[in-house]
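For this view, one protein chain was removed and the others were kept in their places.
Just so it is clear, A, B, C and D label the chains in written order, and each chain counts residues from 1 on its own.
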């Protein structure tokens, strides 16, 4: 089973989508031959109840399926076999550039309109911020939808469940509606992801206000980085969905376009939340700094109170510790008074009480 | 009676409008069956004085009312009965997607133009910032307006009062003017809400300047969050009202468009105020921090003054507390002088006065 | 005489332009019947020397004046009489909505093009920032200009003076040039207002750098609020003047349009200055905070120097104050040395001088 | 000779371009009659070698020159004579408004297209930031270019030198190329000006990092103000040059347009540098504040180390200074030990060494 991207060290949160082989010719398939071979799962259906949902092993099986069923969804998981992918591209009539984009991970989310199909690149939301946003390719052709992902993801499960229901309205709609349903199922998990972000934000705010520690600073910084990355990944989806809406694309019917307008609203909502969280996150550093200042102020007050009270008192004690010759009547006559000591102690106590009252009035105590 | 949204805990102020059932098919009515059943209140009138204002229990009663009156306003409160809502949608010719948007709360404010009607989503202003902005749907059709809200709200009361007056000019105008009046009555309460925000802002500013406490920081932060949420909710109204103005929409006459231009001005004014308050709110943290610095500075000064005065004096007292053998004439002859003690005390007093004068000149006292 | 707006308490500097009677029908004239009745001053002239400048008491007198003179300027001061205003609107053919906007204060500055006239809302600059920006309505019709203001203002005085001069070129130009001259005379006082802002800014900067006090912080904050309000009021004028320039409006000739382009430049200059001052004002808080930090640093240095010098010296004095039995030759033999005391004093003086030199090298003294 | 603007006090760095006489009619020539009379220097040439470069005293001489030479450049320095300027305007067919803009200083940089000529307002770069940006008017007509400036400036010198060379390609090109060359020579000095800004920025950064003083803060603030003013002056040039490029202006040939595109690139580069410097300048305050914090921290450490070491030691010395009756064997028996004093001193030395080691491990020493 492939190693999960989320095991990567946390430091590389803002990823650099550059080519793995520097100097590689653009326009080549960069297949990692150690990666697991792709698995092709085909779900085919029409509005009269015919239904097929199985993994196939050879691309040739597709021909019959495409003839028999009105809508065919080919879900490819894994990118380890260049020949198979090229056969698939040939069967579906994909342009060489599209295949390259499908295989060469690190594409910006986008929607491209080709004469025979529409190619959409999206990114799946991870479970936690800071993890990898996996690239998912979606291609909408005449009567078919192709989806390609590197590792098994669960976003498509709800769609598959709905397709499995015999009476589900999704079966009576075409490939364009399927594209919408799949896109929507990719974007939906961004909402729970944003919930996680909000909770972390709230937790860090509480921590900053109540017990700011050195580690808090690192956590705030890390959240800020995650939010920057999140925005960088989410923002281009907006333009991509807008491309599907705007053009009078022949592959997308009026009905599906209405639904895609809804998806567009979702992307905008996600972006607005990301922006709001970013602003709140950007404030957090100030909250933390101010909170630390507050604590320092509190410490300063204690120091000031103690020092302000005892330094003068110690001075008085020091006075009476001087070794002036008590022979002269002018030299510290208090020392030989009968109640000299209690008087001095009393004076000190009075000064102490006076200072405490003064500090209380100042609001420092 | 339904639980008010304002009872929600304060923490979740920036709400996540995601679907309640993750993985639910988009395009399904998510009815909370425990919610109270909808109540339909119909207000119908024409410009010759005919007037009807009553709750009806069956959708079928609408048919006769729509025939009899020129303008019919159907106000639905509560979303607890899918069948009734579907009957209503059928009667008014609403698209399935519109009904879904009406029922599935959490829509962005927007205006959508359908062939037979215009669908507007707005948000009601709560009484206090940080509370829930309830979704209100408005649909303008040929001779009718439909409004749907989750809980009973008072924004429509002024409109209803004006409709009840026989001579009110509102009765002589069509459904498009009614839409304008309702929209305006939804946006109007944002002004008192902004008054509350301004007062909180002013209060927090005073608090920050005069007696900054740890709690103040939390309140500033909370106000910032509320303002972010407020902007997020208000901003899309601008675009929505603009949609109504821009297009040469057949349902909206020239007269009503002039009035809607006024509503547009109001939305812009609200947004400008939100932005101005956001900037002021964003400064508040700095005001607070600076104010705390000022207080710390004041504390530091007291400490410095006390220490600077008494540490040298204590040192002098310490000198004369040394046990040098007074036998040698070089060892502290002052101790045996007749006026040694008063002289030292006098010297100390002189130093004290000198330091106080120095500090006063420095402006520290 | 009406109470000046500038007497309002300073706190409400960012004003909320909401309706006075919540729930009032939009589209009603909200006349404060206690307000003084309007005064109508009419200035009429043509390019052949005919000239009329008087207050009139009845709207009917206007008919004759409009027939006799090429250009008629009706200046209305005060809003206390709904009937009179409605008569005026009827005479001039104003739309009901225009009259409402004229009377209901709190409009955003704007320019609206009606079939028969152009309606402009502007705001007069107060003498000092933070005061009320009074709404002034200007309507340009065929051969007439109507201006309406709540209280007597002086911005129009220069225009009136120029009209009173027989040879003034203004008389030979039409109503469109008059509109330009009036608009320009409204915007001109913003420049001296900005001078006041610049002087306050400069004063606060000097105060922050030289003697930062707690009150300074409040003043900075107050200036920031005033600048925000100023921008909010000025910015829409830009769009308003642009509307007059852009359209091929039939009421505005090519000549007047050239002059209005100049007015547009002025509005842009005002806005640019406001923005520049806003940035400088936004920095001020940092200047203040940094200056306070500097002062604290200075205080800290004094404390550190005093403490660092005297704490070790006091320790030495403390040593020789210990009551060790001088019988043992190992116990503080210095005490009985002939020059023990001078030696200790000399050592202390040497340490003091050494520390002072050290601090001087560190740049702390 | 006129007083240089750079002698103005530094405080008025952001200048208010308002009219000198408040309430003056817009559209009047505001001539300062004490200003020196204008000097007219005419440079005329054609592509066959004819060349004329002299001051003329009467506008009438222009007629012959314009007939004789293909391209005539009239450079006016000084604005002190309204009659002469009006004669010049009449001769060249300038609109009254253009003449007003030429004379009334404080215009925003702009390009205005009149039927017979193109009017450009630019600002000359001063030698040092914070000084006056002198207004320069350029007018391009059929076969002539007029430039007007208040005081003698050197920006045109390089152009004049090139014109004086017989073989210079500039002579073989028309008036539009001359306009380009003049504009370019006005913008060129902004690059050395930006060098000065960069050096000041670098100097202030070094000063902030290495020896932050109170005066540094004022210098940073002053640089920030200068950069704001610089941006305010430079930014409108971009739009002005763009106007010359965009329109298919009949006075500007394709060749000259290609060169003007280069000028546009220069303006954009200047603006980008100003923006980059503004960002760096805006950070400087933080660098300064942080550096001051660092210094304070250093001071705090010294204080803490001294106090932490000597306060406990003094306490010990204080203990042995207590006057307990040595008669009781329980009362300070150490005092009469033979090696009591050396033992205490040794203990103190051990504590001192221990604390120093502790601080070194903490990294404070």
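Note that in this section contacts are C-beta pairs under 8 Å (C-beta built on N, C-alpha and C of every residue); 3 or more make two chains touch, one makes a residue touch a chain.
On a predicted model such as this, the values are computed, not experimentally measured, just so you know.
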| item | value |
| --- | --- |
| Among the chains presented, those that the missing one touches | A, D |
| Touching residue (missing chain; options A:196, A:228, A:249 or A:271) | A:228 |
| Of D:86, D:214 or D:269, the residue in touch with the unshown chain | D:269 |
| Selected residue (touches chain absent from view) among D:152, D:192, D:250 or D:354 | D:192 |
| Residue ranges of subunit A at the interface with the undisplayed chain | 11, 14, 16-19, 22-27, 95, 97, 101, 107-108, 110, 112, 211, 214, 217-218, 221, 224-225, 228-229, 232, 282, 285-286, 288-289, 292-293, 295-296, 299-300, 302-303, 306-307, 310-311, 313-314, 317-318, 320-323, 326, 332, 334-342, 344-345 |
| Positions on subunit D contacted by the hidden chain, ascending | 157-158, 161-162, 168-170, 181, 184-185, 188, 191-192, 194-195, 198, 202, 205, 209, 258-259, 261-262, 265, 268-269, 272-273, 276-277, 279-280, 283, 286-287, 289-291, 293-294, 296-297, 300-301, 303-304, 307-308, 311-312, 314-315, 318-319, 321-325, 327-328, 330-332, 363-364 |
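Definition applied: only the chains that are shown with their structure count from here on.
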| item | value |
| --- | --- |
| Rotation, 0 to 180 degrees and nearest 5, that superposes subunit A on copy subunit C via CA atoms | 145 |
| Cα-centroid distance, subunit B relative to subunit D, in whole angstrom | 42 |
| Averaged-CA centre spacing for the pair subunit B and subunit A, given as whole angstrom | 26 |
| Rounded Å distance, subunit A centre to subunit D centre (Cα mean) | 42 |
| Shared interface positions of subunit A, touching two or more other chains | 321 |
| Inter-chain touch pairs (all) | A-B, B-C, C-D |
